[in-house]
Every structure is written in structure tokens, then in C-alpha cells.
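Here the complex is missing a single protein chain, while all its other protein chains stay put.
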């Protein structure tokens, strides 16, 4: 089994999907000749040619809009947005069209596209290369939103997203693109194109990233890694056993796993990098209180980015929830 | 004192602002010659001329982008988006530029613009004329977001928004544009341009729309009216005294008023028309639980739009939180 | 500025030209029939709206040639991408007129939305210019597959100001997609005259920015619209890429049933254009040609009336949609939990009586009692 990092895991998924189903194509700015600024699509041009691996004009609405049209014809486009913040020119196409095509065609034609968005900070990038816009997509009905945290999961989720009939916003936590390696079984978990049910399952389930029972931390993306480290710190310093639940699916949320874990542990925090107000943390927190408040020993805490623009990168470590901030947030809940 | 409906209140605010300060101008699709599809800008062209009341090309990003440039030069543009959903082509300009101009110029040049958005359903309009996108703007740092519910408040808030240095997303609940009349004192509450502090205050305070003590309903926009009716129903049918708090300011939230009311009443629901997941209801609910959970007799409930596209209008009354649904949501919390 | 291409004369000063040779007499009559169906639909929809049986409706009275002409130039396997203005174009492709009427009545689901792949007609697009990239993407996909299928899409004069118009034009020209962008320059975008929309005297010159061929035709002339589209489609099918067509006409009616054009234009002007409307003009032309006699014509009108009357009856017989309609089809993969919970919540509430699909009442203009918007 090859040991891959997340970039390679994603690349493998694209390669396997394209090999299995000639309806799959990849399109975006600089995805073909360079293999994308993060090299996720490296090598695909040579293997599948210009008709299926397409360097587009600099035109996000055009890219997503054209992908919707292709999907209407029956192709399965996987679109790359170069960086988080550059998705906004395509926002209208995503929320007004991709999200509503199934609804507007009485279920006949979902916009079966995958929109890959490398997101978040931590890579010392200039302004507007570090945002976390996922909550905006979560709030818009008609989209699925997922976020992998390990190379193996990245491969499996991307294949599932391509197999899945509904449009999927595929958030890629760029900070951990290359930080860890996994054994990734070569065999793809899903065979295109008849695996819808299975894909839907895979795309809607949270996973336990670290077991524990005194408190649970809910997170997704690169802060899952920080949560695991914060949990270790709590273990070392206070003997607290903290569970980390990786949400994986941001819409729909795996409510049962979330409320189950909160009930079992009695104490919980939600951690994300995006700004706090009206972020996913608010949704997770409300869900837990609404459903299992009586099982809680303390209100659910939130450790998140601040309600400010992502800072210039010299200060990004002040912005991104650090291990210390996460631990402090957990302690507040533990000491309630 | 003239008795005005909300459209007239808004019109009066624009008229007063333009009369007082020649930096103020109005711009948008069909705002000049017709006075806007809702007639909010009626009569202004005749009074202030083409240079200050501008029918633009059909081009939302161009409109907002040009307004930002005008603000940079020192003008105070008030922009109209024709209907809620048509704000999306301008989304990038709003969240990446308007929201960040102060920050990017170390406080020197906030994008002092007001973006008026008639929003929400209830007027039997075709697809994409009934959305409630406010949570998206609330989640984006750098914007103020407000929503008036009465004609007098509409006049005062709009004047405050124009006086205010930061960009303001001004959500206008079109369903109640013409449903009620207020006495609106002719004297404007704020004198442009030196009233920043006062404007900021006005733009950040919730108000009690109906007193009560057994339960509090938080809402904004047209559902405030429905909440008041639901409160009456609860009074009549169950002898319950329900308070209605109109949030008015969606960002920042008036947290003190919110948690204060929740503590006093011990039971609360949040009501809005936008989809539930990651909507403002989640934020209000989390804030309350985080801060005053021990004062609560029951978890905070949510009565909201569903996680679906706003329906074709024949079914819009099924979608918009009805008096019955609100009352049922309150009863659930009361009977917890 | 060159005169737009015209084939049909006015029977007085302007000469007739022969119909395009590719068209048989049967074709010519078929095109007449299409115009009549469109007109009948439109007039009926307006009156239904006045009676409060439809919501706000975007009429197209006088623009039928820009719908039927291009459509008849297409193969049946080509795709159409209409806006709200070409809302009933699907009827000419077999979509039930009742479905489109139901859309304007505010019905969703299977009542108000049609099957797009079956008819190769994309859903009615409401937000301006945003469907153009879809047409480009679809035809690009067809080209990749070598299927010889083209996309025909409509847009208004106002739409040329949107960013999506530009991005679609650029993609189409860069990838030489088999796309026809048919721009109906009716000179108005609600209250905004085209002269305030663009600095160019014509819209067709916009295609220079994309090295795209452009054609300019009389939008009241169904044969001119046909001919330009045919030429464009032939080029597209030959692998030579997209074409932009500007069809010059005039929005004779209001923007929509809630719009009052007296607020912003001299209605005498629109009266003058009324004389040029495409149906009567084409009929006179066919009669001068001897291709249509009165009996045939009145049969066609009767047939159209019957068709639309049946559609109205069918629409009115539709069950008022249940609450499930809110949650159906949002996801092709089934309802996620929040939708199931929403449906349960809604089912637990006693439902209010059926909502009347109210548009503004007869003759109403926006005023206090009427919070209805103007836009379509």
C-alpha cells in the first residue's frame, strides 16, 4: 500500500475516477500544465489529455457555470478554485444554480459537480489566500459540504463526491496538505457510477479522530489536528481524557454522532478557524443544546477564529485556534 | 407628524440625507426614473438630478464596486439591490472589498456605503425574489447588518446607516413594506455627517416589540410581526405572557439585551425566515446557552425557514414561519 | 450603423424578400403556427394574471419572432436556454403549456417544472445572464462528445452588462463551442433604456471583444431571426464555434404585469412599434406569397386557442401542492435529516387554507395595498 500525503491522496482519487469513467473531467485555473498551484492535479494532463484536463481562462463564474452546463449534458466535472477567497466571483453560480438544479428540474438533473476549494490559513500566504468560507455554503440549501482530514479519507471522500449526484463543495484544508502520510489502499472504495447510496453514506458521517470520555471536541479540517494535540496536552497536564470528533461532513451534519458524543462526555467544545459569529460552531452548539442539554455538565464552548478578516500572515498563528487556546477553551468547560 | 409606511419612511430618510449632505447619492437598477421597483427612491430624481440619482447598467458587481470607489473619494453612496437573490453577483465586492477597506487602509478609509436589499418572501413573487441571505453577511467580518421592522425605525436606521462610517448591509423586509403606518417625526434623528457615535449606537441595539415575561421570542424583519401575533395567541389560548425582542441589529448582535431577556424569561425561541442550518438562530441560541444556560428552564428553540430553496410562491406560506408554527415552537419550549 | 437583416417587408414601402430557400411552404406555415401558439399563450397568461389566477407574469407580446425564428432553425436535439421572457418556448418542444402556466401560478415540483432532458429545454432562468455559461458548458460537452449538438440561448439587451455574459462569451470563443447567443435587443431593461446600458450604438459589436462572428437582424421578422440562427448553427455544427446575434426590436408591452411603463417612457413610441409586431406582419407576408389562406390561418388560431384553453383547464385542475413539495427534489440523493425534520414539523401544524396565487388585481398599479414587485 502506498503511503500518501493528502495532495497525493486527492490526486489518486482524480486519477482513479478519470480512469474508471470518461465522463469525469478536471477544470480550473492552472490545473493542467502545472498540475495546479498545489499540484493536486499533477500528471493528469499527460494521462488524460487536454479535453479532460483543462486550463481555463481566469474566470471563476465561467468555470463553475460551464461545469453546470456540462453536468446538464451528463459529464461529471471536478472544478478547482485556486484559493478559498477566489470562490466568491463564482458564488452566484454555486448558490443560485448548482444548489438548485435538482430542485428546478424536479429531481431530473442535479448539478453533479464537485468544487474543490483549498482553504484556511497556516501557510504564510498573502492576503486573501487563507479564508474559511465553508459556513456560507453550509447555510445554502442544496449543497453538500465535506472536508477531509487525512490522506486516505481525502481519497475516499473525493471519489464519493464524484460518484454522488448532488453538487459537493469539497473543502481541502491546505495547511495539512502535506503534513502527514497514510497508507491508502489502492483499491478505490467506490466504483463509479452506480454507488450513490454508498457515496451518500460516506459523505455524511463524522468520525472519531481520538477516543476519550471526559469532554468532546468537535472540529473539522486542520484544527482537528490541533484538537488532538490539545487533547494530548489535557491528558498530560490534567489527566483529562478528551475525545476528538472530526465532523467530516459539514452539510448535512452527522447529528446523531454529535449529540451522542456530547451526551456521553457531558462536556463539549466546537473548534474551527472561520470567524465565530454564525459559523458552524454556532450550529453544532445549538444542535447539542436543543437536543441533549440535560445531559450536559456545562454549556458547549466555542474556540474559533475571530470576527475579523484573516490577518496578514505574520499574525496568523494568533488567529488560528492554537493548541493553547483550544486547551484553554476546554478547561473553561471542564471547570464550569 | 406624517403617518408613513416603511417604503415612505425609507424614502424620507433618503430625501433628508440627500438634502443635508451633497455627498449622498443613490444608485441601482431602475432607481431613478421609476423610483425603484418598490418605489423606495421615488421622486428623488426630480429633486436631486441624474448625477445623484442614477439608473445603472444591469451589473451588480459594477454597482457595488463603483460605490466603493466613490466612497474612497469621499462620497456616500446608497446602493439598491433590486431583490435579495440578485446580490450574489456582487458578493465578492461586498465581502472582499467593502468589508475590508477600513482594515486594508489601517482605518483611514472605511467603505462608507449602504447596500439596501429588499429581502424575504410573502409577496407572491417568482423564483429568486424571496430569499433571506442575511446570515451570509453576518458571518463576514467587517460589515454591519441591520434590519428595520417599523416605518419610523426604517427612517431612523437608514439615516444612521448613511451617517455611519462602516459599510452597512441594510436588509428591508419587503413583506411589511406597506403593511403598517407609523407617525414619523419629521425631524431627522441624526445630522450628517458628524453623528458617528450616535449612529453606531442606533445601529447596534435590539428593541422590545412586545413586553412579556414567561418566554421570549427573538426575531427580526417581517417575522417580528408574526411573533407578536403568536404571542397574542399564546396569551389568549394559554395565558402565557410572551415577550418579543426585535434584534434590529444583526451584526453586531445586542448580546446584553438578548441574554438579559433570556435570563429574565427563562425560556426562549429564535424565529427567522432564512434556512435553519448556520442561520442567525444558531448564533443567538449558542450565545444564550453559552452565557446564561443556568438561567434557562428549557433549551432555546428555533422556528425558522427550512433547509430548502425558498419554494415557488404558492407554497410560501408553508415555508415562512407561520403564527401557528411559532406558537407551536414556543409551546414546545414552555412544556419542556 | 448598418440596417439589420430583414426579409419580411411591410407591404407598403419596404420590399419583401423571398423566404430562405431551405424552407418549404410547410415550414413557413409551421413557423406561423408557432407564432400563433406563443401569442395565444402570452395573451391568455396576461388575462389569467389580471384575474388573479397567475402571479406576476413577464409578457413577451411582440417578441414572438425572436422565440420562434431561432427555435425553428434548431434541430430537435439541440438545447434551448430560455430566460423568463422566453418562458413558454418549451411548449414548442412538447412541454405542457399547463406546466409553464403553473410555474407562473407559483407551483413547483412536477406541477411547475418540466423535464429538461426530455425536451432539451433548460429551466426558465430568472437571474439575468447567469444561464449563459450553462449553455456554453453544455454545448462544449456536446462538442467533446462529438455529438453534433448545439445550444441556443437567449439574453436581453440588459444582460450584456453582466459579468456572466462576458465570461460566457469568452469561454465560448476560446473553446469554439457550438453555441448561439441570441440577444433580444428590445431596447429596455425594465425602465433602463439600452442607451444607458452600453456606450456602443449596437450590441452586435460586442462580439469583436471575443473574435466571435456577429449578426444583426430585425427582431420583428421571424424569417430574419430564423436565417441568422440557421447560419450560426451551421457554422457551429461545422466546428467553427459560437455566434452572437442581435435581434433589434422593441418591448412593446410592460416589463411584466406589475410594471407601469408610463413612469419612464413615452408610450406613444411603443404604440408606433406595435404596428411592426411579428405575427400580423408574417401573416400578411405569407398571404402575399400565397402560402397561407384564411381558412388555414383560422384553423391554426383555433387549434392554438384550444391548446391553451386545455392547458388552462389542466393547470386549474392541478392539486394544490402539499407541504412535501418544499422538501422534494432538493437533493437527488434523498432528504438529509434537517429536511425530514422540517417536514415532520410542518406536518404537525394544522395547515392554513390553500393560498391564492394572487398577482396584482385587474388594472392595479403598485400602491399601498399592493406590495408586489415589478421584476419578473
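As written, the chains take the letters A, B and C, and residue 1 is the first residue of each chain.
In this section, contacts are C-beta pairs under 8 Å (C-beta built on N, C-alpha and C of every residue); 3 or more make two chains touch, one makes a residue touch a chain.
Note that this is a predicted model, so its numbers are computed, not measured.
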| item | value |
| --- | --- |
| Selected from A:148, A:252 or A:311 as touching the chain missing from the view | A:311 |
| Contact partner of the left-out chain, one of A:30, A:229 or A:295 | A:30 |
| Touching residues (missing chain, whole complex) on chain C | 161-167, 170, 173-174, 176, 196-201, 205-212 |
| Hidden partner interface residues of chain B, rising order | 51, 56-57, 59, 61-62, 64-75, 89, 92-93, 96-97, 101-110, 141-142, 144, 164-166, 196, 199-200, 204, 251-252, 255 |
| Touch list for chain A against the chain that is not drawn | 5, 29-30, 33-35, 37-39, 55-62, 82-83, 85-86, 88-89, 118, 123-129, 174-175, 177-179, 276-277, 306-309, 311-319, 322, 324-325, 328 |
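Please note the rule applied: only the chains that are shown with their structure count from here on.
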| item | value |
| --- | --- |
| Greatest separation from chain B - chain, by CA centre | C |
| Central chain (by mean CA position) | B |
| Gap in Å, rounded to a whole number, between the CA centres of chain C and chain B | 35 |
| Where chain A touches two or more other chains at once, by residue number | 89, 92, 96, 103-104, 141-142, 251 |
| Where chain C touches two or more other chains at once, by residue number | 108, 127, 130, 163-164, 330, 336, 338 |
